[in-house]
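A single protein chain has been omitted from the complex, and every remaining protein chain is retained in its original position.
Chain naming follows the written order as A and B, and within any one chain the residues start at number 1.
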Amino acid sequence: MSGEKPILEIKDLTFTYAGAETPALKNINLQIFEGEYVALLGLNGSGKTTLQLCINAVIPHMIMGDMEGSVTVQDLDTAEYPTRELAKIVGVVFDNPEFQLSQMSVAEEIALGLENLGVAVEEMNPIIHEVLDIVGLSGLGDRSPFELSGGQQQRLSIAAALAMRPQILVMDEPTSNVDPIGKEEVFAVAAKLNRERKMTVIMAEHEVEVMAAYANRIIVMDHGEVILNGTPTEVFSQLDVLEKAGLRVPQVTEMAYRLEHDRSAHWNSVYPVTTEEAFQRIAPLFGGKHD
Amino acid sequence: MTNPVIECQNVWHIYGGSVTAVQDVSLKIYPGEIIGIIGQNGSGKTTLVKHFNGLLKPTKGKVLVNGRDTGPMRVQELSASVGYVFQNPNHQLFARTVEAELEFGPRNLGLPEDEVIDRREKAIEFFGLEPLRHSHPYRIGFPLRKLVGMASVYTMRPAVFILDEPTTGQDNVTTRIVYRLIHRLRDEGSTVLCVAHDMILLAEVVERMVVMRDSLLIADARPREVFSDRALMGSTHLLPPQITELTLRLKEQGKLPQVSLSVSESLDVFAPLFGGKSEGGQA
Partner (left out) sequence: MRGVVIPISMVPGNSVIHRISPLPKLLLAGCVLVLSFSTRNPAILGALIVLGMVMVSVANIWKPFLRVMAILFPILLTLITLQSIAPAFPRPWTPIVSMGPFTIYQEGIYSGVTMVERATSMTIFALAAIMTTHPSDLFASLQKIGMPYVLNFILTMTLQLIPILQKEFTTVLSAQKSRGLKGTGFAAVLPSMVPVFVGAIERVQQLSISLESRAFGSSGAKTSYRSVKVSWVDYLLMLLTTFGTCGLLYWIITDPSLDWSRTLIFAPWLAITLFTLATIGFLIFVIIAIRVVLRA
């Protein structure tokens, strides 16, 4: 990827909230490329949300504080371009589904962004249909956003962001307030966008097992710093580092790690991060019956 | 045989005369149990547990708490026996300091001042809130704020704790604290009901699972049985934890006799396959 130009570049970023004593972000350097699915892991207060707010320029334009370094999105320096002007590049979905919605109907919720961009009214309906179709909410255009389930509301927020044709989708714990079926729906939509539309996804999430399955890069934050950055296998293998930062790894990774370290077992290969990987490694070891 | 602390006798709940949320549920909950109540949103699980502290009264059937019919009882009366910790602590907290928050419940019970202080101090110790005792609840980070919410019900000393999604919004560290606290509550003699989607909580902490779907109670069994029943899990859209899924696949191929519910459990099963020690011990 070295020759490629990053879609998001963060250089020496340090940010301290107004009135705070210690910085929320310390000297962050990151490059994210088009089409990546990046998972941000870290405890509450580790800087995940702050970092995400920097990507679409809410910091420094809407939230006050002391910012050093630079964040560049598609060649635009966020210090110069306010959030509203980055809306066409960065779409954002937050953790509380209800707190992002304001309109009388699902269609109007999506139209809101288009109105702000001055999109002609005739062009709106095709866009609304298209994005509702992508997130699987076709036919619900006339419903009130507040009558939808949590999972549907989050997918509506995704659709509202998509309507503005962003290249990066930033999601801050989008499933922390929805039930299991809603989680499944939201993860599936994010994965589909990433796979089929080359959408760059940057998702903060606690569910390490799910991130192990979907993300192709994991970034771990601790006390405002990036402490690990790599593929799921690379990152989760560092179980000791993650545990020190208070984080879990996928159960199957922990299993393999502890078999080697606590039970003197010979795992003899990279640690698995998904159930499938673990199954492939273990199933053949049972003698006899195969089906 | 001990008497159940909560008993549902053919409980129905119908909202507004037309929407059936709970259908003919019968259930006995005994002192000292740790129970997980699971099901999708809208399955009726929240409606069901709201009957346990009188927030809802059955449309048909009876709910008994400590043998007494909740029908004529008020929530305030029941609050001394059944504590309900809401999912979002922001719905419960309002005072200026953690201390005041913890005193609110016991004061409502009309307890004497020294008892109020005593309970407050016990809660601060139990939940490890010493450094936060003078903090404003809204200035505390969400995970710890949630512990304050739990503590504010703990001071009521209920025999039964209903915890609505106790680990939602928690990170790994505070999640582990919640698991420990649930065990400690039981060690003190309390019954704990967790309304939860957290599969690791259900697999590793809970001892009995009550599964609701479409207003019906469809299963009441030990976690190992529930997690081994793929059709049951699938019909409620619940994904088992990785270890359980892995061992279930192996069990389905006849390679393992039963599923493992935690990583520790699975080590004993898998270690021999890799030439390791099957019993836990110093490596």
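Please note the rule applied: a residue touches a chain if its C-beta (ideal position, glycine included) is under 8 Å from a C-beta of that chain, and two chains touch if they have at least 3 such contacts.
What you see is a predicted model, and the numbers here were worked out from it, not measured in a lab.
S.K.: Given that one chain is not shown, which residue among A:14, A:72 or A:105 touches it?
M.R.: Checking each option in A:14, A:72 or A:105, the one touching the absent chain turns out to be A:105.
S.K.: Among the options A:23, A:42, A:113 or A:151, which residue touches the chain absent from this view?
M.R.: Looking across A:23, A:42, A:113 or A:151, the contact with the absent chain belongs to A:113.
S.K.: For review purposes, identify every residue of chain B that touches the missing chain, sorted by number.
M.R.: Looking at chain B, the ones touching the missing chain are residues 15-16, 19, 50, 53, 55, 75-76, 79-80, 83-84, 86, 90-94, 104-105, 108-109, 138, 152-153, 156.
S.K.: Write the list of chain A residues that the hidden chain touches.
M.R.: Touch with the absent chain occurs at residues 53, 56, 58, 62, 82-85, 87-88, 90-92, 94, 96, 98-100, 102-105, 107-108, 111-121, 124, 146, 157, 160-161, 164.
Note that only the chains that are shown with their structure count from here on.
S.K.: In the complex of these two chains, what residues of chain A are touching chain B?
M.R.: 43-45, 149-150, 176-177, 179-182, 184, 206, 209, 246-248, 250-252, 254-255, 258-268, 274-275, 278-279, 282-283, 285-286, 289-291
S.K.: If you look only at chain B, which of its residues touch chain A in the complex?
M.R.: The touching residues are 40-42, 141-143, 168-169, 171-174, 197, 236-239, 241-243, 245-246, 249-250, 253-255, 263, 266-267, 270-271, 273-278, 280, 283.
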